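Only one protein chain is missing; all other protein chains are in place.
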Amino acid sequence: MSTSQAQSLAYEVAAPAAPPKFPLDQWYVAGFAWELKDKPIGRTLLGQPVVLFRTADGRPAALEDRCCHRALPLSHGTLEAQGVRCGYHGLLFNGAGQCLEVPGQERIPTKARVPAYHVRERDRIIWIWFGSAEHREPTCEPPAYEVHSSGEYLYDGGVYHYQAPYQLIHDNLLDLSHLGYVHLRTIGGNASIHMNARMRVESDDSSVRVVRHMPGSVPPPTYTAAYPFRGKVDRWQEIEFRVTHLRIWTGAVDAGSESLDDPRRGGFHMRGFHGVTPETESTSHYFWTIATNPRSNPEETKAKVVEQTVMTFDEDKVVIEAQYRNMLAFGPRPLVDIHVDVGANRARRIIERLRQAS
Amino acid sequence: MSTSQAQSLAYEVAAPAAPPKFPLDQWYVAGFAWELKDKPIGRTLLGQPVVLFRTADGRPAALEDRCCHRALPLSHGTLEAQGVRCGYHGLLFNGAGQCLEVPGQERIPTKARVPAYHVRERDRIIWIWFGSAEHREPTCEPPAYEVHSSGEYLYDGGVYHYQAPYQLIHDNLLDLSHLGYVHLRTIGGNASIHMNARMRVESDDSSVRVVRHMPGSVPPPTYTAAYPFRGKVDRWQEIEFRVTHLRIWTGAVDAGSESLDDPRRGGFHMRGFHGVTPETESTSHYFWTIATNPRSNPEETKAKVVEQTVMTFDEDKVVIEAQYRNMLAFGPRPLVDIHVDVGANRARRIIERLRQAS
Partner (left out) sequence: MSTSQAQSLAYEVAAPAAPPKFPLDQWYVAGFAWELKDKPIGRTLLGQPVVLFRTADGRPAALEDRCCHRALPLSHGTLEAQGVRCGYHGLLFNGAGQCLEVPGQERIPTKARVPAYHVRERDRIIWIWFGSAEHREPTCEPPAYEVHSSGEYLYDGGVYHYQAPYQLIHDNLLDLSHLGYVHLRTIGGNASIHMNARMRVESDDSSVRVVRHMPGSVPPPTYTAAYPFRGKVDRWQEIEFRVTHLRIWTGAVDAGSESLDDPRRGGFHMRGFHGVTPETESTSHYFWTIATNPRSNPEETKAKVVEQTVMTFDEDKVVIEAQYRNMLAFGPRPLVDIHVDVGANRARRIIERLRQAS
């Protein structure tokens, strides 16, 4: 899709009211590479119904999910080499939203086209750019995520649909102190260890980093099953928040064997990717992968890690959706902040500033 | 029900705001004769909750579906020789809406009555008249549909409830070009034949007629199974739109044997009746029958035709409801017309004019 096409097509999309509900000049996760197969996918992102598909050259495309003829979602259509064909009267559109064919007539009406969005595939993640009025064109490349492509890790992932605004998911991910209360049945362990672990919080204009080190810990069962630790371990938990996604990287080395501050440290790693994309103001998509580098029983260990991750995320979803329903029931009322909210509150300030700016 | 009763009872119904949402001076389909058995039927028609039943003399009756005592739907009640008895406190109403009995007291309050609607049974179809302020009384008889009563045809039918406004169903029925895309799995066949068949569209103040002839066609399997064709056939598709119902009559004769323009032509016929009645502004009832005149295996052929018709209508419902949800999601936005929309657009103009006039 050429730049000029994307620009000229963009006029049909309603101009967002000021300030927009979400920071717009960002690459958001629209899906994973393995989701785009033989059928178009319909997904509402930042309030815009979008149809995602691959063209014959393998490149991802994203169009407004509405045939310009009679408004059927194009995601109800079928894929052909040239693009997506509407499932009602058969109009055919290419990845740039141009209508290539109107069955039953020779002439293609000038207005027969649908808006296209900028979309990129990088490291098995499909990214989409909506852009503010000033930045319809992306101002940067989408983020890399080498964990998916370096070959060092086994990973798997999925997508959750949340009946809750996306920032409540940020809050949850930026604060691992809830492990001891929400995840009693899975990875929770001792609540007070999680609540009282020393925590370092750093932030800048567009990111927040929360680091917790737990030296000399007893390694949890998943760790010992996956990696030949000799005894106690030095553990780390590192959370990096970006406006549209987070990394939660955890792991351990043999106690005293390496510096936890060395980014190239060895040991056992669990690396989580968390793309949190608003569907609407009150609902969200949560795209995740979990990657590990097990030395022993690699496939079995990966499967176990994924299974536990899913159980954990299921628990979070129950809590976050209940939290949101209750917020709606009570309406806007003051909340009390506590110590563990530092990271989440900084993330909220970043988003609020970007929202006002875009 | 005498005229004066219906008029005097009508005062309780809220006067519709101008212009009304639907053309009012029309006979709409309320149901089929065989639906009115031993229980009252509750059905909202043109925004009015109505209870339908038969009185002891076999005549259909239609009352506002609300007991005047404590507002329980009368359709929750039971039928007696004299009328319908409310299922809460037992008030009994006749087909004109008069209260005949109030259990526990001798005197029947003057105001104890419910509005009655004009209703007629003709050719196994139950028709209802709401009427504008000027035309509370029907200005004509309900339409005939001899296919149901001539004895020449075997037929069956049913009722769909649509989460979509009724005019989207008109659009669908007036344009058979969608067969090749929506009905791929059933009667679709070759899309380009359907899209490119020559089409004749005629219309007047209250009807639209779309005719397509396909001479020298290979007869489809259902046709050959039902009728002893000698080889190729001349096929026709005739759609007649009226404000409250459509006829879609299709069929074939041996190629070159008879004029397709002769209304008394022989051959194999499939005759569809389609009563489309608004339930509310955004939901609809779709009453249909399909009739055939098979020469071979009549009951088996009819059953097959009905089965395929149901599969086809199921497919339409999925598309039309998805279309409407998408229209709601995007709000009012321009659409692009193409060639096959001619018939549907004329039907929309007829309805808009009648709506403004009533």
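So that you can tell them apart, the chains are marked A and B in the order they are listed, and the count of residues begins at 1 in each.
Heads up, the rule we're going with is that a residue touches a chain if its C-beta (ideal position, glycine included) is under 8 Å from a C-beta of that chain, and two chains touch if they have at least 3 such contacts.
On a predicted model such as this, the values are computed, not experimentally measured, just so you know.
Which of A:Arg136, A:His178, A:His269 or A:Arg346 touches the hidden chain is settled by the complete complex: it is A:His178. Among the residues A:Lys111, A:His161, A:Arg200 or A:His339, only A:His339 touches the chain that is left out of the figure. Interface residues of subunit A with the unshown chain, by the touch rule above, are 171, 175, 177-178, 180-182, 191-192, 195-196, 319, 322-323, 326-327, 329-330, 333-340. Contacts to the hidden chain, counted on subunit B, fall at residues 12, 44, 49, 65-66, 68-73, 76, 85-91, 102-105, 109, 111-112.
Methods note: only the chains that are shown with their structure count from here on.
Averaged C-alpha coordinates put the centre of subunit A at 48 Å from the centre of subunit B.
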